[in-house]
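Have a look at this one.
Heads up, one of the protein chains got dropped from this complex, but the rest are sitting where they should.
For subunit A:
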Amino acid sequence: MRRVSALVAVLALIGAVAWLVWPSGPEVRGQESRVAVIDGPADDQRVELDTTFFPPAGGGKAPAVLLAHGFGGSKQSVRADALRLAQDGYAVLTWSARGFGRSTGQIALNSPDYEVKDVKQLIDWLAKRPEVVLDKAGDPRVGIAGGSYGGAIALMTAAHDARVDAIVPQITWYDLADALFPDATGQGPQSGVFKSLWAGFFFGRGAPSAQGLQALTRQPAPMTAEEARCGRFLPEICAIYQQVATTGRATPEAIELLRKASPSSVQGRVKAPTLLIQGQRDSLFPLGHADANAKAIAPGTPVSVMWFDGGHDGGNGEADWLYAQTSAWLARHLKGDTAATPVQAFTVTRDGGRDPGTRQRIRLHPETGAYPGLSGTTTTDVTLSGPEQNIVNPPGGNPASISTVPGVSGLLGGGGGGGGQNNLSVSLDMPGQAASFESAPLTAPLQLTGSPSVKLRVYGKGEVTLFAKLYDVPDAIQPPTLPAGLVAPLRVKIPDGAQSADVTVALPALDHRFTVGHRLRLTVTTTDMGFATPAEPASYRVALAAPALSVPTVATLSAPPSGVAWWVWAMPLAAIVLAAVLLAMGRARRGTAGRTVEEDSAPLEISGLTKAYRNGEKAVDELSFRVEQGQVLGLLGPNGAGKTTTMRMMMGLIHPDAGEIRIFGERVTPGAPVLSRLGSFVEGPGFLPHLSGRENIELYWAATGRPAAEAHMEEALEIAGLGAALERAVRTYSQGMRQRLAIAQAMLGLPDLLVLDEPTNGLDPPQIREMREVLKRYARDGRTVIVSSHLLAEVEQTCTHVVVMHRGRLITTGPVAALLASSNGHGPRLEDVFLDLIGENS
């Protein structure tokens, strides 16, 4: 019964834990529909958008969230997030932007004339849904979230539609022209260096294509010439892209078109609270874009900036962390939930080493209450040194240095790294194309947060295209790393007649910790695989115009207090207290501790002793008898009479259910000191088989803690009579040898009361006779012996008194002689008397 109930308890516990841990939530179903919208500069183009609407879990009215997808994706790419948001109590609308997925229309790059108009009409559509909370008629409570292409539409829509209440744009651009034609000297995209590889990827993904596995397994459908040329782009965008991609230079028309599709064109018009999430591993839209976006939000509007471990180049992505932050932002600004976790003005993901349990990388999220921008709160000047160096631009721009390979770095560097440290780096500089300037080893760690700057002097002719990057150089053993794989391209114009020009270069913004002993290395190269570089060979000289590299740091960035969790010290303390309580409560009561004991108490007095088996059957039932000093008492009874159980209780091994045993007046409890006056041999010998007989006996005596002189070792060993066998391991002994050794052990120290269970089992007749004499002699010296046996003749010859038990009960007790005298005429043998008494001799 107890086992069953224990099993039931364990299963119930497991069930309860599982029930508590089990993820649960009402089911959310998406409702597909095609929403017709009208857009175009003249509002005359009909487009059908493929949408899915997820009503809020739990029903009722809820704020709405428009979830936009990235470039090349469709509404399916954000389905998982949409379900999660709907579970959290938002009405979520996902849609495929025009030109993507199953929506009609052509891609206009988030133009205010096209995509923005579409989304405004989606907001109109939301305003009519019964599940959506309205601020006023036609104005739903709505937020927009999305990454990359979807992030830009969030910003653009918020700028053009005042009904938007909160936005969370991720890894998106501020100025598409700047992103595709960056220039680190701040001259704008007109003289920027074309980010050809990314641009190719970006525009290539506008082509009609299948997604995922289908893209690999399905035979591509044949395309028309126009489709093959422009994909689903608006023809004018297609034409401009083809022009700039061919020349590698941004034309004014291209810049105008790209800027029209950029949040830079709507400066100061976004009045919705904005959480800008930008990736630290993003060579397409680096951190500078989020910085510019943050500055372009209307003054007074809440803005937070987060730099996470991810971006277009891969990295961990931190999906759960981003979701938590997005959800906190939306809860605060859409649901008006002031209890939501506050999102600080600036949060950075940093590498936190490895988790000790899983050995996985962990990330820290230090934060600060004010966004410091890219120039940090303080700057540290690091002195670089290096001579003027000659570098060449190879003809055709090949082979090119490698910093980041779009789409590949993510695979190599992703997953393992965090916060830009300890990740694989694919950076490679070609000999002859790179000039390097290095600092001395750092004497203190340097945490770079922002965009460092340096002044360079470039000797050459005309226009010089260069790429500047900042390496972290550990030591001679390990290769230098290029944090986040970022480079700053720059175009230097050397005025006619001048030998050189000085430029201030803004290096890529990043968050990186340079540890003590590492060096900072500024490398200037003439080529980079990700960019279009001039084909004509040329040679330049590069030198530092000033030795100082200005490194911004943000001192206020501190990880949220993550000190030692409270349970680390509380739990063991509580456990130790609980353990102490458990032990104190379980302490056996010492009822007789203070009792004085009469000097002449009997060696053994048993009264009302009862012990039941687990099944309730009584092994010993109300047993009472008394043994006087000098007696040799025979405990008689058939198998199962309760003899051994009684003896075990005498030794304090078993707790009686009722009644008590007193030895020399002292009540027997487990480990009671009076047991030291008891020698026992019950239910066979117990020796350590690997030790010799002598070692066993000696160690046993040592275990009693009594002085060796008390042991009377030689007398006892003489009784055992083992001779030379005493030095052999006990495992080699015969049954009889062990038996004799065990009896000898029981007699060690000549105890006042000796209890022997079937002592003559396994002995041969001469040994039995000898044992008989030993026991008689033992009792003659004023000691007491109790012998259990079923060899009746044995008892008859050895014992002075006898106790007969049957089925746990006392049948009779008294001197052997008296018992024999009372033989009911069946004969003078004890056997007859015994069988008579237990009623089996009819």
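Convention: contacts are C-beta pairs under 8 Å (C-beta built on N, C-alpha and C of every residue); 3 or more make two chains touch, one makes a residue touch a chain; residues count from 1.
Just so it is clear, contacts and distances are computed from a predicted model.
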Protein that the absent chain corresponds to, by UniProt name, given "Thioesterase domain-containing protein", "ABC-2 type transport system permease protein", "Urea ABC transporter" or "Methylenetetrahydrofolate reductase": "ABC-2 type transport system permease protein"
Residue of A:162, A:370 or A:580 in touch with the missing chain, whole complex considered: A:580
Full-complex contact with the absent chain, from A:200, A:462, A:684 or A:815: A:684
Hidden partner chain, touching residue among A:508, A:534, A:749 or A:808: A:749
Interface with the unshown chain - residue positions in subunit A: 21, 353-359, 422, 474, 477-478, 515, 564-565, 567-569, 571-572, 574-576, 578-580, 582-583, 585-588, 597, 648, 651-655, 664-666, 670-678, 680, 682-691, 695, 699-700, 702-707, 710, 745, 749, 751-752
